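After this line comes chain A, so read on.
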Amino acid sequence: MSQFPYLSVLTFLPLIAALGLIFVPAEKKNTIRYTALFVVIVQILATALVWFGFNFDLTGINKLEGYQFVEKFTWIYLTGLPIFDTFKVDYFLAVDGLSMPMVILSTIIAFVATISSWNIEETTNKPGSSKGYFILLLILNTGTMGVFVALDFFMFYIFWELVLLPMYFLIGIWGGPRKEYAAIKFFIYTLAGSVLILLVIIGLYLSVLEPYGGSKIHTFNMLAMMDKANFTSDGMMSLLNPGNFRFLAFLGLFIGFAIKIPLFPFHTWLPDAHVEAPTPISVILAGVLLKMGGYAILRIIYPIFPEQVQQWAWWIAFLGMINIVYGAFCALGQKDFKKLIAYSSVSHMGFVVLGIATYSELGIAGGVLQMFNHGTVTAMLFLIVGVIYDRTHKRGLDDFGGLATQVPMYTGVVTLAFFAAFGLPGLSSFVSELMIFIGAFTSDAIRVLTVISAIGIVLGAVYMLRALQKIFLGKMKDEYKTLKDLTVREYVMFVPLGIIVILFGIYPTPMLDIMNKTISNLLTAIQ
Partner candidate 1 sequence: MVGLSHFLVLSSILFCLGLFGVFTRKNAIMVLMGLEMILNAASLNFVAISRFSEKLAPAAGQVISLFIIVLAASEAAIALAIVLNLYKNFYNVNIDEINTLKE
Partner candidate 2 sequence: MNTHLTLLQALVILLPLFGFVVAILAPNKMKKMYLVETGIMFVSLVLAAILFFTKIFNFSEEIIRSQFTLFSLGMGEKPFELLVDLTMDNMTVSLLFMVTLISFLVHFFSLEYMAEDPLKNRYFGYLGLFTFSMLGLVSTGSILFIYIFWELVGLSSYLLIGFWGYKDEAADACSKAFITNRVGDFGFFLGVLTLFITYRSFDLFYIFGEIAKGSYPYGSEVWLTVAGLLLFCGAIGKSAQFPLHVWLPDAMAGPTPVSALIHAATMVAAGVYMIVRLFPMFTETAFIVIGVIGGFSALMAATVALTQLDIKKILAYSTVSQLGLMVLAVGVGAYQAAIIHLMFHAFFKAGLFLGSGSIIHATHSQDIMDMGGLRKKMPVAFYTTLMYALSLIGFPLTIGFLSKEMILTSSLVLGNMTGNYIYFVFVVLTSVLTSFYIFRYIFLIFFGEPRNKHAYEHANDLNIFIKLPLIVLAALCFFFFFTLNPITLHGSYVTELLFKFPDILLPKEITHGFLTASPGNIYSTEYMHSLHESELLATLTSALIILAGVGTAWYMYMKKKLVPKVPEGALGKLYLFSQNKWYLDELYGVTVIKGTHLTAALMSWIDKNIVDGVINLGAWVTVALGKFSAAFDLYVIDGLVNLVAWINGFFSMFIRKFQTGKVQSYLTLAMVFIVLFVMYVFSN
């Protein structure tokens, strides 16, 4: 604990900034915006420091020694209570190879989102709304960051829920025409998921005992839950207890997380939310929020319910397959640019699920990498939609055509993003998808599913190129004669993402080194 608490800074700096902003008058637009920017830049620095200080040999997952930058204090500690006579919640932050990529991702996305929120008042024409917007954005930032670094299940849940509320308002206030519907749908949907999670959390809490100061007490510590030895013999989750609820608990958690991913058939909130949300919010939604689901499955379900996972791996992979193909077809069927992107997210998150269902180092590493890559690529895609929408206030694919000659640089960016999206070799997604496919193809059980999923690659090309052609090729309408190419601010958003996409396409090693040991350990832990 001697070292500097990077993670706390990462997590709570935005919240503090948000509290500070409350006292800034709404007129001081620039103060607010630059504060937000400052916060994300500090976050980037912190993340960089964590990255440099990261020890690639530690294994994480189920052993405290495996974690780094650990900050573990008692947060709430009550003794002398009935039944389980202590109630203890820890303030427990740490990173390992699984959470580190996600932390990096959410830092990047936070930065990009802040930049693209710069003129939120103009783009959503809500004058004077910057204050509330950025406060909510910062709170959201805290929530997302916290989910990835919290290792106390209870804390995790708090962050998990903390994400919902700002999101609700951000969609509901700054959103598009059907914002109310989208906002409440998103909220109710995800809430329904997370209350299930809550029940399971309590169930686990009641059936896990962790040695503490001589005696054994109930705990929310994930690491303790991963150790079978800690389960009480009569607890509802314990393996000894014949009539145990492990399967139900597994199911509850899985549904809870599947809604976030989102996994068929729980995905229908996504298109609405995406289409109605303002650009930066869609970016965060697709870039980070969806990853929370996949991350949670790996971080929580796998180590805590290995046997259920083993038992249901095929079905998980099946759902992943459905996501891939179904999402792709839906994307192909869309007329609305943004909806198309949203469904492409559904399809791509399917790859993640397929990957983590493979039970192989390659597959899972691919899944995590895919989460990262999809995060960056899809962020780019939504920003792209945002750019064209800000300029023309149109989103229908058929409203455009032949923009290529008018806005060459923009076209270039779009081409890059699109080809990255359907996994062109040399761009980031290809590596992860390749790993996923190899991993999946290696396991005999789900080979057939893999073959079917591979159709997703073809379809990916089909719908992406279709969009590309409809928007940028062919005859140009005269109304776009005056269309402006990218501005400096937009370059600031696109260039980092573009660099990441290309860099990790050619040389993904840094990312993989981070997760390598951890994932091997995950596999050994769950076998």
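What we mean here is this: a contact is a pair of C-beta atoms (placed from the backbone, for glycine too) under 8 Å apart; a residue touches a chain by one contact, two chains touch by 3 or more; residues count from 1.
Per the selection procedure, all candidates are chains of the complex that A comes from, given by their letters.
None of the values given here were measured: they were computed from a predicted structure.
Trainee: Spot the contact partner of chain A in this complex among 1 or 2.
Mentor: Only one candidate touches chain A in this complex, namely 2.
Trainee: Provide the residue numbers of chain A that touch candidate 2 in the complex, in ascending order.
Mentor: Interface residues on the chain A side: 185, 188-189, 264-265, 267-268, 326, 329-330, 332-334, 361-362, 365, 402, 404-405, 408, 412, 415, 419, 424-426, 430, 434-435, 437-438, 441-442, 450-451, 454-455, 457-459, 461-462, 465-466, 468-469, 472-476, 507-509, 512-513, 516-517, 520.
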